[in-house]
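A single protein chain has been omitted; all remaining protein chains appear in their positions.
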Amino acid sequence: MELEGVEIEDTFAEAFPIKVARVLITAVNEKWALEVAKEATGFGTSVIGCPAEAGIEKLLSQEETPDGRPGVAIMICHFKKEGVKGQLLARLGQCVMTAPTAAMFNGLEAEEKLPIKLHFFGDGFEYEKEVGGHNVWAVPIMGGEFICEEEYGVKPGVAGGNLFILAKDQMSALTAAEDAVSAIGQVEGTITSFTGGVVASGSKPGSQKYKFMHATINEKFCPTLKDKIDASELPADVNGVFEVVINGVSEEAVSEAMRAGIKAAVKVPGVVKITAGNFGGKLGKYQLRLKDVLGL
Amino acid sequence: MELEGVEIEDTFAEAFPIKVARVLITAVNEKWALEVAKEATGFGTSVIGCPAEAGIEKLLSQEETPDGRPGVAIMICHFKKEGVKGQLLARLGQCVMTAPTAAMFNGLEAEEKLPIKLHFFGDGFEYEKEVGGHNVWAVPIMGGEFICEEEYGVKPGVAGGNLFILAKDQMSALTAAEDAVSAIGQVEGTITSFTGGVVASGSKPGSQKYKFMHATINEKFCPTLKDKIDASELPADVNGVFEVVINGVSEEAVSEAMRAGIKAAVKVPGVVKITAGNFGGKLGKYQLRLKDVLGL
Amino acid sequence: MELEGVEIEDTFAEAFPIKVARVLITAVNEKWALEVAKEATGFGTSVIGCPAEAGIEKLLSQEETPDGRPGVAIMICHFKKEGVKGQLLARLGQCVMTAPTAAMFNGLEAEEKLPIKLHFFGDGFEYEKEVGGHNVWAVPIMGGEFICEEEYGVKPGVAGGNLFILAKDQMSALTAAEDAVSAIGQVEGTITSFTGGVVASGSKPGSQKYKFMHATINEKFCPTLKDKIDASELPADVNGVFEVVINGVSEEAVSEAMRAGIKAAVKVPGVVKITAGNFGGKLGKYQLRLKDVLGL
Partner (left out) sequence: MELEGVEIEDTFAEAFPIKVARVLITAVNEKWALEVAKEATGFGTSVIGCPAEAGIEKLLSQEETPDGRPGVAIMICHFKKEGVKGQLLARLGQCVMTAPTAAMFNGLEAEEKLPIKLHFFGDGFEYEKEVGGHNVWAVPIMGGEFICEEEYGVKPGVAGGNLFILAKDQMSALTAAEDAVSAIGQVEGTITSFTGGVVASGSKPGSQKYKFMHATINEKFCPTLKDKIDASELPADVNGVFEVVINGVSEEAVSEAMRAGIKAAVKVPGVVKITAGNFGGKLGKYQLRLKDVLGL
């Protein structure tokens, strides 16, 4: 298969169930909404070593926020509902409540709700009110008043949607990955939780040499090992590979994000091939085939 | 006391001992060095609810980095040395090693070193080399090679240096706080770990109303409560207050950062007064007096 | 009149006819599309002293551009059609054709078209093709190929739509002006051509003291002169005033931009009053009343 002259491998991304919450953060301007969203979702690339998988979903215009201010939607993911709750409590309490002009609202309709009670910080001076249809607490703080909703929807989502971008060299692959991440940044209900949205070190489960390691490099996709191993999966002209990993509120959202990402990546000069990562279908509940995603 | 027409209160910031590590992150360009540094130091405002206090110290020019590429120095702080180690392992392994074109080096000369062994991820394909006087591992990854040093200095530092900016209204106080943070961003050996460097919700220990709360609002500095409580410490014309909290590698570094921050803040129209937060000297080991900091 | 507690004066913005062209600039990523758009619209605040009034209209998603790449729409305005043509030729030839990965397309359906012939730069190596329904030239350059359309629509537009933001102090007024500009940045067919979209030095025609000056300060709106002149129009609690000036492809577009800007500005703490600038209706063809704009 091909898309705009770039080979699309007939394979699939293998993805997993995860629990997801979605928070709308607003502030006096986009700069601060983004600062807050970045801090609250930082140290959140992968639950293998981070306390959550978290990221910025998208910028919200003033028409899309409960209080009519500029905003950002973020998503916080964890394998367990209780994990999502703990992470919401810590991240919202420490990174949003403390931040200048920030406010926060539930951004996910869901049957299950998690109570995130921050208003006690007001020491009795706090009061309830309604903002744009949301019941919130107003907590007097040094910077003014902190506005927070205290019930957050949580629901099953999908983690680990992905695409691999293979290019003639590193910088072409990287530019294409950046463009893919940027395009995915406009798809509602999805995040790319890794640093800048891009993964440089895609892995395989386990290790050939170190028995204590749960995951090690995926040497078949490492350009500098191309001529040192037998089973490299890299074409001769490929010297740069980056992966984009996507979490979303649903299989459809992740599929749409993969489509947007691939369409953006193939525009970049030097990109040779798009593929995706899977474990032969043995580990994950979801299989997102590139040809279905792209309608090819 | 006064500085450029702004009242400086004769008080002190009360600060605490903490353990600090410092990491130099480099990348193919400043954009990626910053992305990596942001992700690695995110969810790191305060150890009260975050797993570490972490932040960006400063941008490094190509002459200041071991590999001659653009870079960023970050600091990771925790009350205990083992805490620093755990956080370095998780944050560097998950947010730096996975990131496109990133490399990392020890940035702190110190007697004590923490081993942060990431090279096993290379599954035997990794090898040792020397970069700009640092012994590093080169781990083949999809994006090329990940270069990492594996011993990081850790030493006692100072947490909780601070300044309070009181202004005629919120936006003046906020602009002044932003300028203070920006000026502190040029002081070596210091970070402002809160979101965007600014704290909107300075607190008091304990609570009058909720016995289960360890900290609640500092109502004496809340503008919206000025006329509702007896003991407000806010002048009549003050309607906006923000705090900047500073961690550093030494008392001198924190003092220098406070000085730079205050000098920047007083330039902003609408700023009325600068003060600092303390607990009467009962809790913290360090007392940084504003008049000493400023040489007034 | 009031909007969210902020006084809205019952007055109007007085605006003028102008000729407008609109160009779609695309590039390999948003960063470069923005760089190109900034350079091509720089030195373009006011035709009083600049060769054009020019600005960024809005970011374009990959679905909105002819070539499916990230893009930015810009507008170039001049009182005369020939002025628009000269400015397009110089700005597109010098700032877009020279820029890495840039392409450009007509962005305005209009009866009149201006020929902007840049393909001769290809010295015979250039060739014609079709991109997303646009007839373009492909010019081989060092960076690859420069893609350019050569016919640009020009039509009558409206210059000088405006709003004045009066606040308790400078920083509140400035933050509100920034937010207004940001909101206007989402309104199609409009630009705010001044530096960062904000005007700090609104003027009156002529001068009381210097006969050779065509325009001098509008002293009735200068906070530092409030107590030095008799006829200040500033309320006692106003110490900061900024203006936002809007050009657009139509009266409706400018009106919509004013509405978006005002709605954003009134959200900022410290804003006291919104008004607009006019010359008593003597100079301009268009009168945009705030109450009509806001539907109050």
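To keep things simple, chains are lettered A, B and C as they appear, and every chain counts its residues starting from 1.
Going forward, a contact is a pair of C-beta atoms (placed from the backbone, for glycine too) under 8 Å apart; a residue touches a chain by one contact, two chains touch by 3 or more.
The shown structure was predicted, so the numbers you read here are calculated from the model rather than taken from an experiment.
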Chains still shown that are in contact with the chain withheld from the display: A, B, C
Contact residue for the chain not shown (choose from A:K168, A:K204 or A:K220): A:K168
Residue, one of C:G160, C:G240 or C:G284, that touches the chain absent here: C:G240
Full-complex contact with the absent chain, from B:E30, B:E112, B:E233 or B:E251: B:E30
Which of A:P17, A:G49 or A:P269 contacts the chain that the document leaves out: A:P269
Touch residues of chain C, complete complex, unshown partner: 28, 32, 35-36, 38-46, 48-51, 54, 89-91, 93-102, 120-125, 139-146, 164, 170-171, 173-174, 177, 194-196, 198-203, 207-210, 212-213, 215-219, 221-225, 228, 240-243
Chain not shown, touching residues in chain A: 167-172, 174-175, 239-240, 268-270
Positions on chain B where the hidden chain makes contact: 28-30, 61-62, 67-70, 144, 175, 178-179, 182-183, 186, 260, 263-264, 267-269
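To be clear about the criterion, only the chains that are shown with their structure count from here on.
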Per Cα centroids, the chain farthest from chain C: B
Chain pair whose interface holds the most contacting C-beta pairs: A-B
Separation of chain A from chain B, taking each centre as the mean of its C-alpha atoms, in whole Å: 26
Separation of mean Cα positions, chain C and chain A [Å, integer]: 35
In chain B, residues with contacts to at least two other chains: 170-171, 174, 240
